[in-house]
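Coming up: chain A.
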Amino acid sequence: MKTRIVNDLKPHIMTLIYLVLFLVWVFGFDSFKETLAIWFPGRIDLVSRTTLPVLTLQHLQIVLISTSAAILVSLILGMLVHLTQSDELESLVLGLANILETIPSAAIIALSVPLLGYGNAPVLLALWLYAILPISRNVMVGLRGVIPAVQDAAKGVGMTPLQRLLKVEMPLSRPMILAGIKTALVINISAATIGATVGAGGLGVPIIAGIRTYDPLLVLQGSIAVILLALLSERAIR
Partner candidate 1 sequence: MKTGRITTAAGSFLTLFALTLLPWGEFKINRVARGIPIQAMGFLGWAMWTTSIVVLLLIIAVIRWKPRFFNAILSWILLFLPSLGLILLSRYIPDGVDFDPKVARISLGIGFYLFYVGILLLLSKTAYPKLKIFLSFLFILAFAGNMDALGLVREYRNIEETFLRELSRHLTLALFSAMAAILPGILLGYAAMRYPKAREWIFGFVHVFQVAPTLSLLALMMIPLTALSKAFPFLADLGIKGIGFAPAFIVLFLYSLLPITANTYAGLKQTDPAVLENAVALGMSPRQTLINVWFPLTLPSIFAGIRTAMTQNVGNTILAGLVGGGGMGALIFLGLSQSALDLVLLGTIPVVVMALILDAVFEVVEVGTVRKLGVDYDQNLRVE
Partner candidate 2 sequence: MIKISGLSKHYGETLALDKVDLKIMDGECVVLIGPSGCGKSSLLRSINRMIDIDEGEIIVAGKDNKTYPPQELRRKIGYCIQNVGLFPHYTVYENIAVVPRMEKWDETRIKERVEFLMNLTGLPLSYLTKKPHELSGGEAQRVGVCRALAADPDILLMDEPFGAVDPMTRIKIQLAFKNIQKELKKTVVFVTHDVEEAILLADKLVVMQEGKILGYDAPEAFAKHMEEDFVRLFLGEDYPVKLLKRHGIDDYLKQDGDSSVTLHEILGRLLKSETGVVEVTDTQNKIHEIRFEDLTRYLREEERR
């Protein structure tokens, strides 16, 4: 009985470790920043006007909003491509998304500034664009991968293409789509750090501030938090 629980937990150990480390860091940072300050001389009093938990929340907000919007668009695009059965549309969408992915996230964020100004908005736009590729690609591949026999059965039962899509093909593609969402989330958590350079909130703020003022404590505060967050979310979403 005990070994079964232990065995079930085993693959999740790393995830738990990351989670614990992350929470400890985020919520406990203020308590141990003095101790850290011994090794990393910095101006403790200046350490982030905004506390880590707040920054983490901001960061998550940016990531989740942009990714959700991307999920919506990708689902619609993917379903549209599938319904029209158009190879050309598919290659067009994938082609454009591929090109978007070649452009580094920092560049897309920087380029969104002329359109939306500084602050959170350009980051939201950039992350939204960036998440569309992995998610839409997976939606399309997932839908394509539905076994023809199953599609036939659905047709035979008398479903319209739309019903088939919603009731059969989409549910069957779920694992693939979820994988795409996971990839997008992890990428976006990383990319959101750069948002601080254009005035957005999030865990990038102390990092940038730390770089600019040569303050290792600030850097540490933000970096450890975001690295743990990235590692945690990568493992947790399985």
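Candidate entries met the following condition: all candidates are chains of the complex that A comes from, given by their letters.
As a convention for this text, contacts are C-beta pairs under 8 Å (C-beta built on N, C-alpha and C of every residue); 3 or more make two chains touch, one makes a residue touch a chain; residues count from 1.
Given the structure is predicted, the values throughout are model-derived calculations rather than measurements.
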Complex partner of chain A (touching, any copy) among 1 or 2: 1
Residue ranges of chain A touching candidate 1 (in the complex, touch as defined): 40, 86, 88-89, 92, 95, 102-107, 110-111, 113-115, 186, 189-191, 193-194, 197-198, 204, 207-208, 210-211, 214, 216, 219-220, 222-224, 226-227, 230-231, 234
